[in-house]
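Submitted below is the structure of interest, expressed as structure tokens.
Only a single protein chain was left out; the remaining protein chains are all shown in position.
By letter and in written order, the chains are A, B, C and D; residue numbering begins at 1 in each of them.
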Amino acid sequence: MQDFEPKIVAFVCNWCTYAGADLTGTSRIKYSANVKIIRFPCTGRIDFMILMKAFENGADGIIVSGCHPNDCHYSTGNFHARRRWIVFRNLLNFTGIDTDRIQFSWVSAAEGFKWADVVNNCTKKIKELGPYENYNKIAVSTLFNEEGTSNE
Amino acid sequence: MKVGFYPGCSMKGGAREYQESVSALAKVFDIELVEIPDWNCCGATAAHNLNKELSLSLPARIMALAEREGIKDIVVPCAACYNRLSVTQHELAADPALCSKVASLIELKYEGTTQILNIIQFIDKYITDRLEEKVVKPFNYKTACYYGCLLVRPHSILKFDRVEDPQSMDTLVKKAGGDAIDWAFKTECCGAGMSVSRTDTVARLSGNIMKDAADRAAEVIVVACPMCHSNLDMRRPEINKFLNEKIDIPVLYISQVLGLAVGLDAKTLGLNRHMTEVNLPEKPVKEAAVTDAPKKVVPTQKLEA
Amino acid sequence: MNDMIKKVTQLLTDKTIDVFIGYGKGSADRSRAIFVRTAEQAENLVFSANCTQNLAGYLLKHEVKHLGKLGILANVAALRSILQLASEFQIKDGEVLVLFANPDGSFTEFLDFHSIEGYLLTTETGITSGEQERIAALEAMSVSERWTFWNQEFEKCIKCYACRAACPMCYCHRCTTDVNQPQWIPVASHERGNLDYHLMRAMHLAGRCVNCGECANACPMDIPLNLLTYQLISPIKAGFGATAGMKSDAVYALSTYKPDDKENFII
Amino acid sequence: MSRIGVFVCHCGENISATVNCEKVAKITGELKGVEFSTDYKYMCSDPGQTLLKEAIKEHKLDGVVVAACSPRMHEPTFRKACAEAGLNPFLCEMSNIREHCSWVHPKDDLTTEKAEDLVRVMVEKVKKNKALKSIKVPVTKTALVIGGGIAGIQAALDIANCGHKVIMVEKLPSIGGHMSQLSETFPTLDCSQCILTPRMVEIAQHPNITLHTYSEVESVDGFIGNFKIKIRKKSKSLDEHLCTGCGLCTTKCPQKKIPNEFERGLGFRPAIYVPFPQAVPNKPVIDRENCTYYIKGKCKVCEIVCPTKAIRFDQEDEVIEVEAGAIVMATGFDVLKSDYFPEYGFGKYKDVIDGLQFERLASASGPTQGEIRRPSDGQVPKKIVFVACAGSRDPAKGIEYCSKICCMYTAKHAMLYKHKVHDGTPYVFYMDIRAGGKMYEEFVRRTIVEDGTHYVRGRVSTIYEKNGKLIVKGADTLMGGIPIEIEADMVVLATAGVANKGAEELAQTVHISYDSYKFFAEAHPKLKPVETNTAGIFLAGACQAPKDIPESVAAASGAAVKVAALFSNDELTRDPLVAVVNRQAAPVYSACVGCFLCQSVCPYQAIEREEIKSRSGEIIKTLARVNEGLCQGCGTCVALCRTKAIDIHGYSNQQVYTEIMALLND
Partner (left out) sequence: MEKELKILKYSELSKLIERFRSNGYPVLAPVRKGKVVEIELVESLDAIALDVLLSTQSAKKAAFPKVEKVLRYTLGKSEVQQFPVDPEACPDTILFGVRPCDASGFKSLDAIFGEAPADQFYLKKKEKTTIISFSCPTADEYCFCTSVGGGPGNTAGSDLQFTGISKDDILVEILTEKGAKLSLLFADLLSEAGASIDKSKFLADVKVAFKVDSVVEKTTASFGNATLWLEQSLRCIGCGACAFVCPTCACFDFQDEQNTKNGVRLRLWDSCGFSLFTLHTSGHNPREVQSQRWRQRIMHKFAYMPEQLHVVGCEGCGRCSRACPVDMNIKEHLTAISLI
């Protein structure tokens, strides 16, 4: 599993974590290239189904990150998001989806170092866990091989 | 009407008259006090200084036994016991994990559903409504109500009366026809458990309390805690020595005050057991002194959440 | 039962209501919903232990609504459904006449939502101990065991959407499943499509589910779908102090927040 | 079929040092729908932008992806360039291959591949972008100022002096607020009335300002630029046009023993009264609760003595409706009530007073004409104790914050006392002295050093009366916590500043948020201190948190500038990246089912109810509608909506879904 390069998607809010990741860049702090960022206006915008889509399109890990509580640009989006994640994580765990593969974090626009840490730690963890085989077995790509679902 | 009763150690020892008067009072109002079977020590101050689980398990066991008996309300006349039981209930409700741990330690099912009542809450819930009609001998003395520390603190848990300048006992005394005086030492420390180890401290602290009551011409001090009582009553020689004067104001339990008002005799109420002689002068009944007890709602401690 | 027939007949005669939704005799030992519009039909009303269907879902059904003013025989789950639907602005107070079926066969009339709220506070509304045990058994498994369990269950799913159709809270005209721009939930009932669908449904019912069990009862493939939403009831109650269907003006647990909501997974 | 242009920037060597930009351009040029791709040294430079513009025209591009630095840096630049080339600016997206790629990864294939991924994501996203138009909202150039204290006065004057109309609403019969009650002000000791009253008069006389006193806001509808406000003008029982303010009625009124609110109960007033001599407007109102006529049905002395026959006993409240483009909240604060301090005997002992009462005692126009005399017997107190932090910073009292102004006014009180009672001894019990402000620390120092005030660091545990003295028990923590007992003649509590009674209801009425202490909440604690979360509503003064006069005035001017800026255009232009509820043809009308669970997640109250009606006026369906004027585009409603009826421009469901697909399927 040494050469396993996990696919990790980061869903981040525009105002804190995206800016924090910008700061990581401006500060030239190095982190793993496995993580790729998709920008949202606010963590409140991040629909739980977006996370499911990431797994079924082959993500091995997910990072969700936004403003610290009370720092939300829209004042309450992250609070709503937090509630949603609390519930959703419960549900994922109950259905046997590995919540170790989803890292939630608060990273502010000033926390360039923290962003690098979050990314590196998450990459390290996912590398240890290996490819998300359970989910890969039902991923979108399974349809595209020649056999696929022909007679179930 | 049946109400659970937790006596704790002092009711059976130094404060026998407290239990006697509570029982006698309850009887007047047709309330049957059911002593919780096989009760144990509440842990008092000793347990929570040593071991948190122990300090919670002891009161939890008492409450669990009450639950098993189907008891809904427990009257706990001792302020320290009341405090320990209430705190335990509060802490276990806030921490389900701890709650199940404690339940396994005491090997009893504990739900935390019993209502813990101190003596004043008990009277308010079961007696106050019928009190005024039963008063035959208004207790028309200048009375200093002394609350001590454990009855009203911490407010966040007990939610009883207000911490500073409490009023509940004053209201009761007024309903019994008494003149609850305004004084400054309602919740000052009496010295509590230093009664034995540091008598000099108790003499000083309790002395200051007695002094203020005396200065304001109190004829009687009323308490709702055996510890307070023993310090103010039993330590009177040391107090007088400290003050360098002779103060002979008697110290009564609230249950005794109400008992006297509803016509119980001194012996039944155990007044003979006090160290400081209870020698209250007969007074003519004042006209309409009883009725204007203020119905003021006690303000809450905090801003509305 | 005669009391109820009398009552319903009277309600229909004095035009208090136009239709009464109650239970009638069904196939074999089943009961079924009937829609009583005449005194004659009222004679068909029955009530027995097998009358468990949550009839509240019919209150929103287009064709039923069009019959006129509705009355309903509610069980505890239906009462809660009504309050939850009210909190989501789907039913207004006074719009529906609610009779409550007591276990002994007698009934109570609830005059307004407030009295329903009062009643619910005094009655058992939680999930059964059997369901609690099933949840506990699943929670005791490892994550991958649970994955296998649900995978096997979802494999049976044929996407007939009986769960959705039976659920009183699934009243959306357009379900997320029906959205195709983008196609969030694959239409196919392959493993992924089924997983997506059931997770989505559970999430959309989190904090709204009134634990009536209609989804699982309706499932022709006997998938224990109710466990998915039931499992979320206690964390939502413990974490946010919210229980669905207890107040007609409740704020939805996931539409609100507390600044100090507790979690232990966000770094 | 899309015709997308991809422009990969080298950023000098910032990007090209680790990312193979040529390769990125080449590979992404192979993507479906990409019509043109290139790389360039500096895309943001003039020639870079020209390159972009020319490519748009030449290749008839209908979408642009610029792979360069963070969009937080140059998105406006490139969107503007697109617009100049005739392409809708919202069809331009940026891939962040600098901050998120070249600067954080080493030079290797993975880094270049990541850059390709990031570009591909944006290519796919931009295919789903829509040409959007900025939102224009008309602006009514009238401001509503709620509250006529110093903050409201300052804001109103500033706005009015910019040439805009202002409507001011004040709850009490006169404007002036708490500042009009103060004696002298720290740290300069100017007379409060002297600096305030000219401004009060200016309000009354300003041609742009309409003043409604004895009035309250009843409802607020609408949104930024277009508020509709209902104001209840409580009946003054007086025809203001006829009244000349001669004051005869007030002297003849037989009811004379009503505690005077302005004097904080230290003096009395009649039932028909002017709150204080310098009141604006200087015309009386009848306090119906205490007026003999309203209580007993006869009296009418005022009517008889009034030379202009201005008294109107049957006058009713009037509700007027006004329109405004902006609202300034300046409703001020209150101080804690006596219920909070039984241990200090506050409310029980007459000589335990609060700071505002002391202000009245020290005021030349106050009940004692500025002499410090105890309320109980009128004696001059020789020993006086000031208790700072009475309630503030005390979780047990539910007030965890610092009230901020008390340290300063307590020092001022001690100083004023010493100036008036030369042989008096002032004590101040304090927790910390917080004197952060221009000349503040020096002022406190003067109180201590020059005026010899005894500052005791410690809290007062209890105060009780004994033999006509107030026994103040406390501890001096700087002296090892030794207990102190002072026999004082008078005690002044610096009671905490709290939100006004009814602040919560008012916030709900105007639809702004408030904090756990019921103070109104600012939109951002640092960068939007005078804005609220509701666009077009601003905060001034102590309704937001306890503030002293300069701070209140500064905030008020800040709010006024925000209003003036808003009024500087006839229309308000807003970013169109807002949420929208989908609409369809009948009979569905919309996927929205009207559950309105979205309403409570919206921090901006932007979600409204819209009723679809049949021709006969019957309601067919009630839908959510997003008010574009209020929506700020957070998208929290989008994630919550079960039917996916709400979507958001710029981060639509289609767009984010496509992004994930593009990112993961290479």
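Quick notes on this one:
Keep this in mind: contacts are C-beta pairs under 8 Å (C-beta built on N, C-alpha and C of every residue); 3 or more make two chains touch, one makes a residue touch a chain.
Note that this is a predicted model, so its numbers are computed, not measured.
All shown chains touched by the missing chain in the whole complex, by label: A, C, D.
Contact with the chain not shown here comes from a single listed residue; of D:Ser134, D:Thr477, D:Gln508 or D:Asn665, that residue is D:Asn665.
Looking at C:Arg146, C:Arg164 or C:Arg201, the residue that reaches the missing chain in the full complex is C:Arg164.
Chain D residues in contact with the hidden partner, per the touch definition given at the top, are 30-32, 34, 120, 124, 584-588, 661-662, 664-665. The omitted chain makes contact with chain A at the following residues, 57, 140-141, 143-144, 146, 148-152.
Although one chain is not shown, part of chain C still touches it, namely residues 26-28, 30-35, 53, 57-58, 61-64, 156, 158-166, 178, 183, 186-190, 193, 214, 217-222.
The working rule: only the chains that are shown with their structure count from here on.
Counting C-beta pairs in contact across C-D and across A-D shows that the higher total falls to A-D. If you average the Cα atoms of chain A and of chain D, the two centres end up 36 Å apart. Separation between the centroids of chain B and chain D, computed from CA atoms only, is 49 Å. Touching two or more other chains at once are residues 176, 184, 254-256, 259 of chain C. In chain A, the residues that reach two or more other chains under the touch definition are 48, 53, 76, 80, 84, 140. Residues of chain D touching chain A in their complex: 70-73, 96, 98-101, 103-106, 110-111, 113-114, 117-118, 121, 513, 521, 523-524, 533, 577, 601, 603-604, 632-636, 638-640, 648, 650-651, 653, 656-657, 659-661, 663-665.
Contacts from chain C toward chain A in the complex involve residues 138-139, 143-151, 176, 184-185, 188, 190-192, 195-196, 198-200, 202-203, 206-207, 228, 231-232, 235-236, 239-240, 253-259, 261, 263, 265-267.
On chain A, the positions that touch chain C within their shared complex are 48-49, 52-53, 56, 69-70, 76, 79-80, 82-99, 103-106, 118, 134, 137-140, 143, 149, 152.
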